[in-house]
Structure formats: structure tokens, C-alpha cells
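Let me begin by handing over the structure; questions about it come next.
Removed from the display is one protein chain of the complex; every other protein chain stays in position.
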Amino acid sequence: MAAQAKPARNWKDIDLRAVAPFAALILLLIVGALVNPNFIGLANLANVATRSAFIAIIAVGATFVISSGDLDLSVGSMVAFVASLMIIFMNSGAIADPHLMLVAAVVFTLIAGAACGLANGLITTLGKIEPFIATLGTMGIFRGLTTWLSQGGAITLKSPELQTIYRPVYFGSILGIPVPIVIIFAVTAVAAFILYRTRYGRHVVAVGSNRDVARYSGITVDRVRTIAFVIQGLCVAIAVLLYVPRLGSTSATTGILWELQAITAVVVGGTALKGGAGRVWGTICGAFILELVGNIMLLSNFISEYLISTIQGSIIIIAMLVQRSLVRKS
Amino acid sequence: MAAQAKPARNWKDIDLRAVAPFAALILLLIVGALVNPNFIGLANLANVATRSAFIAIIAVGATFVISSGDLDLSVGSMVAFVASLMIIFMNSGAIADPHLMLVAAVVFTLIAGAACGLANGLITTLGKIEPFIATLGTMGIFRGLTTWLSQGGAITLKSPELQTIYRPVYFGSILGIPVPIVIIFAVTAVAAFILYRTRYGRHVVAVGSNRDVARYSGITVDRVRTIAFVIQGLCVAIAVLLYVPRLGSTSATTGILWELQAITAVVVGGTALKGGAGRVWGTICGAFILELVGNIMLLSNFISEYLISTIQGSIIIIAMLVQRSLVRKS
Amino acid sequence: MKPEAVDGARTVLAAKRICKSFNGVQVLFSVDFDLKAGEIHALMGENGAGKSTLVKILSGFEQPTSGEILLDGKSVKLPANGAAEALGIVIIHQEFNLAEHLTVTESLFLGREITRFGMLDRKRMRAETRRALDLLGSHVNENALISSLSVADKQMVEIAKAISRDARVVFMDEPTAVLSREETRVLFEQVRKLRDAGTSFVFVSHKLDEVMELTDRVTVLRDGQWVKTAPTAMLDGEAIAQLMVGRELSSLYPGKREPDVDGEIVLSVRGLSTGFVKDASFEVRKGEVLGFSGLIGSGRTELMEAVAGLRPRVAGDVRINGAPMASGDALSANAHGLAYMTKDRKSKGLLLNAGMTANLTLQSLERHSRLFYLDPKSEAEAMTRAKRRFDIRVRDANIVAGRMSGGNQQKLLLAKVMETEPQIIIIDEPTRGIDVGTKQQIYHFIAALARDGHTIIVVSSEMPEVIGLCTRVAVMREGRIVGMLEGEEISEREIMRYAAGLKKQDAA
Partner (left out) sequence: QETKTIGVSIPAADHGWTAGVVYHAERVAELIRKEHPDAKVIVKTSPDPASQANAVQDLAVQGLDALVILPTDPDQLVNAIKEVKAAGTFVTIVDRAPSVLDNSVRDLYVAGNNPALGEVAGQYIKANTPDAEVVVIRGMPIPIDQQRQDGFDKGIAGSNVKVLDRQFGNWNRDDAFKVMQDYLTKYPKIDVVWCQDDDMAVGVLQAIEQAKRTDIQYVVAGAGSKDMIKRVMDGDKMIPVDVLYPPAMVGTAMELTAAAIFNQVPVHGTYTLDATLITKDNAAAYYFPDSPF
């Protein structure tokens, strides 16, 4: 009967759209394997997954902001700023014991990230400024403050002791899995739980889908939006916690254009830029895809250095076309 | 009577929102005059207006794309690409007579720009890819092609004769007004006419505010969107026509981040990023504001060079707050 | 409830001297209103009379400019934005209040989700949604996205949402405008049940028969003023209509004119199938008014959209004056003189943020083009004409479409489609939310069009409308045309029998 045919149809439809980014991912893996036999090696894939951590984690935060119908352009500069603050804090030597210092620095970083996110949220909601402009403004602010803190140079973690303790957070592994990969999945799992299984998550989607409806349903729209920005700030802070042990230093150029990459990961992952739907797992899939494209470029030795961005751009478009055709077939 | 009081008030309301960017502009002029007496000099203001030409003209095109509910991130790279093509064309020496050559090059450039825009439009509409991703892809493609054409270096206009003929297009003036300023106003006037006074303009706004309504009203949505991208491409070509005579060369770095500036100009000018409303005059006002902020920074003596982007970011946010409070008071 | 009982009952919610202005334009003038416990109170009035505004004020969605609201006899300031729900006051908005990206279950529980240990209890919410929908006899899947629902189904979700909350007062702003007789019957059953349990209802509707059937008392507004409150039993339809319009109404429907049986066939549809509609065939002649009837989701809208080229078809062909139309080609259908008026005025019909004129001329801009440019004067003239022709009443000429009263939006939409001067007009719910006075005008207008040789297809869930207006009626059921009635056959009983599947005919 028709009444029964209906839900089934719907189910398939939803499924395919969620699956599409993963299909694109698999396609890329195949292309990569053809390009260079080293590609499909475990070491290489682990490398790629590990270094996608920064963008992936930031993009998870961006999924909240975008689902709620906003946009955050400041995340790249925020990484630079929060990382500078963290290193300066550790260099201050305020706490003698290095382990204690590290713990304090982690807490400090999370607070700093949340505060930056809160600032974005308040400027956007209280100030009633388009998020694009508001966060473009804070992007400049964070970037400038970083330049000023670093006096145009770099800020480098001084204590070799701290470096040694901290290093494994990026370079170590748990049960054979690199720590950053573990953290990506932990962050994504928590985010997916919040977005799909809690009241707040529902409200995020409702606010992004239709602000008036959300307001009429008794949801405090501005609070939901602000919290999304704070979540974004926390995700940036977590990315910083991984970034600092990797490069051990930051400068005014850290994180340039990461906001674009994060947004791209979110959109490639299937979340619409207009808000109203979030796909957290799709997002990290999107981040992997972006990193894989770069990796394939690097491993392929027959593409002119000059044409890299051309090929990269084409791959992104083709991957999206593949996704679309998959969804449309359903 | 109430019925009569209403229209008058409404007028004021609409007016104020349109006037707000201009208020912010005037505010900035006052701030600038306080910062440095040279600021308010005719020479300086003409400089600022002149060099805002590129962003202003590109942003006029972006107003169409954004009003129709899309987004074009590729304009910066497109400038570089189209400029490279133009210079290569002129260097080819295909036409001996320099005047004829220049005319041919202008036509060629306009066609090239329109073609790039068309490509963006078709990928977005036929491919049904989010414009953010589609144009991010072509952004990479154009940038890569430029790098490849220039082999990473610069492409320089060779013929000194052509340079001499062409130079006045940027550096000359008509009735004492620098040519670029004249062109900004001409382009904006044409754009305003198209957007406010033609069928196509109405369709753009309808498509941007609700695609379904547009479709049910017999509008071919995809065609309207594609044409908006083509208009954007033409505007980029016009910007290129001004850009090339300025330095007589382009490089792989030309136009980097101009897309962000163009979008910012559009949004500062009062057009919503969600589509459905376009304010062309506001857009060029936005472009002036952006350029002025940079100019004031440089002319002021008391800001550390490291903090410039911080102050710039803050000024943008403050200017928007001023605008908002103006509108809300109405 | 008997009139005597109403007199004795306690007053739950009352409005005293409520005034309301929007941007200095007054729309309510010192209105009094009171609602007793366990009554169903009808609120009647012409389009733009202020019914929705009053209802919104009494449920906290708008604040009155002056006046007082009494809840249980105590003066209160109702909290904004649906927070009045905590006081037991819920509302079914005239314009839907659903987020397109959410599912039915998510919408039903938005803002009051059930959680267990901080986690959403999705299973329970789904079950309760199912229960609420079943009570209303709705087939809507509780996991379906709102964006995939038809207007009528959205209306059902809105109703389920309101009724499932244990409310003391339920405001229903034209809940039945898009429901067919059958759905309305089930709804009324539920409403009566709840009323008997003590819930009070305010029922806004333009369907006089429903008001007579369901309600205990009637309050009539005219031009923002209170006119009368009286027990329903003491009034009849005529009297109410007269109170509303301020004049006597002649017969609602114009005389039917049998079309020329040899008239040319202007539209012919053969074996049309879409995803849901199967093998639909029919023909319409010049000057004919063909009706389409059926239950919610019987596929009328889908069929008409396919005919108009707004939806691709998987099989079959459509010919206008003999010329075949390509699938999904709305432009060429338009060019051949076919126009379709959607019933989903909010998301498919009008640009809610644009003014009236921009909406009116959107579909027919070429008529106002002078060389390259649009002539504002000619557009303004069109607007003046349309206002007169369709009796569009607004107090503020610069109002955006989204702020107009529901009925006036509908008139604007009709005017917009008619601006294209089509030869074949498919109207989906022509009088959705339109008051009796204007309804009459529209019916006469349709009849006049037919007399002038236009061809009209009326898709309607209001059975009297189909019966009073059409010379032939097609009945759809589960995506198929199951009957084609003519002349004497056209009666409520016959149509119902086909629609409910009790009778079937091999439609030509």
C-alpha cells in the first residue's frame, strides 16, 4: 500500500544523503591508491588522519554554528591567538612543576577559547550584527593581537621539559592509534551526542531552520546561538591543545585561511550553509577528504607545482558532483 | 489621520536603513579628519576612492550574486586569471596597431570575465552544488591556472607603447575626476538600474528571497542565478581593465582575499547574506568604508603597526553597531 | 453546550477594551471578549477585521497597545512568544509555525522535549506523536520531514501539536481552511470531546456551516470593532454573514451555465503518472468549470502541478489546445496560457518580505516593461485595479505581504495569477481563508471568466464550493481519478462515496 511505501522511500533518501560524503571519501582513497602505492599504507593514512585533526575538530564546532544559521570566520585567527596565549602562559613559569603547569595550561586554554567564542556570540546576538561581519571583525582583532603578542615574530615554547612531557599529545598513540585520531573521534562523538540526543541540539537545528518558529516555541534564540559560538571556541581550544605540541611555536601567520577550510569541511560533509541541519560525522569526513586531496597532490609526482590548486579545486568539484549524483539517484 | 501618517513614517524607515551605511561613512570621515589633517584633503580622498575601485566594482557584481541567494568566492582568483589572460593577449602582438589592440584586448577581457562567471553559474546550478563549494573549487582552479601561466612569477605588459596609451585609464581623469571613480559610478548606476528597474532585477530578488515562489511564478530560477554569476564575471573583467594599467603586471598573488573584501563591502552596505534584497549604492559605500579604514590606520601616528588589524576589526564592528542603532531608532 | 449553561459557566479568559496598532495604524478598537470554561466560541469577521490579531493578543504573541487581559478574573500580562503555554493557553496559528528542517515528531515537541537523564527520549516522543496523529485520523508519518508534507498535512501537525498539550484554552485560527469534510469531522469530534472535559476553544473560521455545527457562542468583529456576541443557536448563517459584512448577501453561488458540449477541448491529460499519481486522464473544454475533489493527500495538488509543468511526470502526456507539453516545462505551459495558483501561499505563493505591488506583478512583469525598463506607474495602476477587482483591503499601503491578513494574502495571490491573463486557470483552494462576502465575489468572478470562454479547474476541499461552482467534478483517491461526476450526480453524498473508496468508476 502507498501508506507503507512512503516511509521506506524516505528512509533510503536520508540514508544516501548522509552516506554520500563517505562515498566521496572512498572514491578518493581509490584514486590515491592508483596515484602512488605508498598512499594506501597504514603509516600514510594515519599521518593524514592525524593531521586532519586541527581542521576536523574546528569544523565540528563550526557545524554547530552553521546549523544554527550563523557563520564564524574568526576561527583561524582564534587558533593563532589562543595558541599564543597558551605558550605565553607556559613560558611565564608561573607554576614550577611541569605536570601541574601543563594541566593548568590546558584549563587556561579551554577557558580562553570559550571566552573568544563567547565574545563572537555576544557581538553577533546582542549587537545584532550579521555573523559574517561580526566574526570578520574579531578575525582582525585576534590576528592583530597575535601579531602584537609575538611582536611580528614567533612565540616559541621555551621549557624543553614541558616540551618533552607535552609532545606525546600529538605524537603519541593509544593502543596503536595516534592520540589526535582518538581525540577527533572523542570530540565528534560528544558533539554528535549533543546535536542529536539533547534538547540543546534540537534547538540548534530549530533556530537554524526558522528563527521565528523557534522563538514562538519558547526557545531563547540568542542563547542557543551564543552557546553554539562558545562550543566553536571550545573546539578551537582543543585544536590548539593539539597544535602546540606539534609545532611547538606559533606566529602571526598560524591558522591563516583555516576558517575557509573548516567551513568547506562542514559543507562537503553535507551540512547546508543556510542552516537547519547538522551532520557531525559528515563534517569529519569532509575534513578527511580535504586533507586527502592535499596528500594525494603531494604524493603524486607528475603534477606541475604550479597547477596544484587547479587540480585541488577540480577534485573538490568532482567529489561534490559524485555526491550529488548519488543523492539524486535515490 | 492614521492612514496618512503611515506612509510617511514608512518612508523614513526604508530611508534610514538605506542611509545607514552612508552615516557610517560620514562618521569615518570625521574620525579620519581628527586623526590627521591631511586625511580630509582632496588628494587623499581621491586616492582612497580611486583605489577602492577594484573592490567596489567587484562588489557591485557580488551584490547580484548575493541578492539571488548565492555566493562567489572565486572573484579574487578570477581577477588574477583574467588579468593574466589580458596581458598575455596584449603581449601576443596579434594586432599591430596599439589602439586597435587595446580595443580588442578590452573586448577579449570582457568575454573572458563573462565566461569565467558562466562557468561558476553552470557548475552551481546545473551541478546543483552549494555555491560556496563550487566557487571555492573554481577559486583554486583560477588561481592555479594563473600561477601556471606566470610560472609562479609576474606577467608584465611588454609593449611600452601600449602601456602609454593604456595608463590614463587608471591614472587619468575626466573633468578633474579620476577615471576609476567615474567608472565606479557608471557601473553602479547601470547596476542599480538593472536591479531596481528591470524585470531581471525583480527576478533576482525573488529568486533570492524564495526559490519556490519564484519557480511557481514562472521564473526560470537557474537562468536567473547563472546570469547573476555572469554579471559578476563582467564586473570582475571591468575591475581588471582598471587593474592592469595601474601596475602593468599581475602575479600569482593578485587579488588574494579580494573575495572576502567584496563580500564584506556588500554586507556592510546593507545587503543580507541570506539573499532577497540588494543595495547597490550601499555596496559601493561599503567598499569606500573598507578602504577608508585602512587609510585612516596608515595616516594615524599612534597605532602600533602590529595592532592594525585589531583596530581595523574593531572599527568595522563599531561601524556596524552605529548602523544598527540608527536603524533601530527609526 | 446549551445557551443557559454558557451563561452560568465561569469566565476563563477575558479581554477588556483591547486596542492594537501596528506602526501607528490601529487595527483593533476597544474590543471586549470573554471565553467561558468549556465552551467553543466562534470568532467571525471579514478578512482583515482583526480576528488573528485578537487571537494573538490573547495568547501572548502580540501585546495590546492598551486594554486589559483577565485570566481567571485576574489581570495578567501574558508572557511573550508562546510562553503563555505554561498557563495552559495554546494557539494554532493561521499561518503555519513549523520549521521545515524538522521532523513531525521534532516539531510537535519543539521547546518542550521529553528527556531522560538529559537525553532526548525519542521513542516516547515518537509514540506520543503517533497517538496524537491517530486521534485525528491523520496518516502523516511521524518521522517525515515537515518540508515533505502537503499544506493539509502541515495543518494536521499544527492541530495535533496544539491538542496534544493539556491546555485550558485552545485558539484555532482557521484550522479547517484546507481540510476536507472528512478530516474536519474527525477534528470536530476531538474538539467536542475535549470541550466536554472542560477545555475552552476559540474557533476562527469563514465556513458558516462549521460555525453553526460546532460552536456555542459567536462573536463578530467588523473593521476592528466588536459588533455582537450571541449564542450560536440564536443566530443563523444569514444573520452572521450580515453582521460581518454589514449588508445582506444574495445567493452565494452564481447560476451554473452548462458549457457547450461541442466546445473545443483546450486541455487534455492522458495517462499521467508521477510518483504518487497514477494514470490520470481527463479533458476540459473551453468555458468549462471542472472541479477536483478528494480527501487530504489524494494527489490533487500533485496532479495539477504535473499538469502545470511544475513537477516532472514519469508517464503520460499533456496537451494544451492540441500542443504537447514537455514534462516539467512550466514556462511553455505558461506560454500556452495555463496558469496554476498554489494553495501554499506562504512558501510557494508570495514573497513575504516584499510589498504588495512587487508580488502582484512578479509573474507578469513583461506587461509593465517599456523597452528595457519597468514602468512604476503602470504597476501602480495594476495594483489599484487588483485592489478593486479582488477587494484587497489593507490599512497600510506599504505593508509587506507577510503582514497582511490571511484572507487578503489569498486575494493578492489570486490577483497575481490573474494578472497573467491566462486562458486555462487551475486554482488550488480558491477561497482558502476568504470571508463569505468576498467568497461570493470570487465565485461570481470565476463564473464570469467561464462565460468569457476561459477554462477553469477548481481544486477544493470545500465540498459546497465544488458542487455550487462546477459543471463536472472529478474525484481522486490515493493518486487515481476514481470518478467523474456530471449534472445531477454532483452531490455531497456521491462525492464522498467515491472519495472514501466505496464506489469506483472506470474514469475515461
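By written order: A, B and C. Residues from 1 in each chain.
The rule we apply is simple: a residue touches a chain if its C-beta (ideal position, glycine included) is under 8 Å from a C-beta of that chain, and two chains touch if they have at least 3 such contacts.
Values in this document were obtained by computation on a predicted structure and should not be read as measured data.
Looking at the complex as a whole, the chain kept out of the display touches A, B. For the chain left out of this panel, the touching residue among A:T63, A:S77, A:N120 or A:S150 is A:S150. The chain not shown here is touched by just one of A:Q232, A:T254 or A:T271, and that residue is A:T254. Counting the whole complex, the residues of subunit B in touch with the unshown chain are 36, 38-39, 41, 43-44, 47, 51, 147, 150-154, 156, 171, 246-247, 249, 251-254, 256, 294-295, 298-299, 305-306, 308. On the side of subunit A, the interface with the absent chain consists of residues 36, 38, 41, 43-44, 47, 51, 54, 147, 150-154, 156, 167, 243, 246-257, 291, 294-295, 298-299, 301, 305-306, 308, using the contact rule stated above.
Everything that follows uses one rule, which is that only the chains that are shown with their structure count from here on.
Sorting all chain pairs by how many C-beta pairs they have in contact places A-B at the top. With centres computed as the average of Cα coordinates, no chain lies farther from subunit A than C.
Subunit A and subunit C, compared by their mean Cα positions, are separated by 45 Å. Distance between chain centres (mean CA atoms), subunit A to subunit B: 30 Å. Within the complex formed with subunit A, the subunit B residues making contact are 71, 73, 123, 127-130, 132-134, 136-141, 143-145, 147-148, 151-152, 260, 263-264, 267-268, 272-274, 304, 306-314, 316-317, 320-321, 324, 328. Listing the residues of subunit C that touch subunit B in their complex gives 21, 23-26, 310, 330-331, 334, 340, 342, 347-354, 358, 361-363, 365-366, 369, 372-374, 395-398, 416, 420. Partner subunit C is touched in their complex by these residues of subunit B: 2-3, 5-7, 9-10, 193, 197-199, 202-203, 205-206, 209-210, 212-213, 215-220, 276-277.
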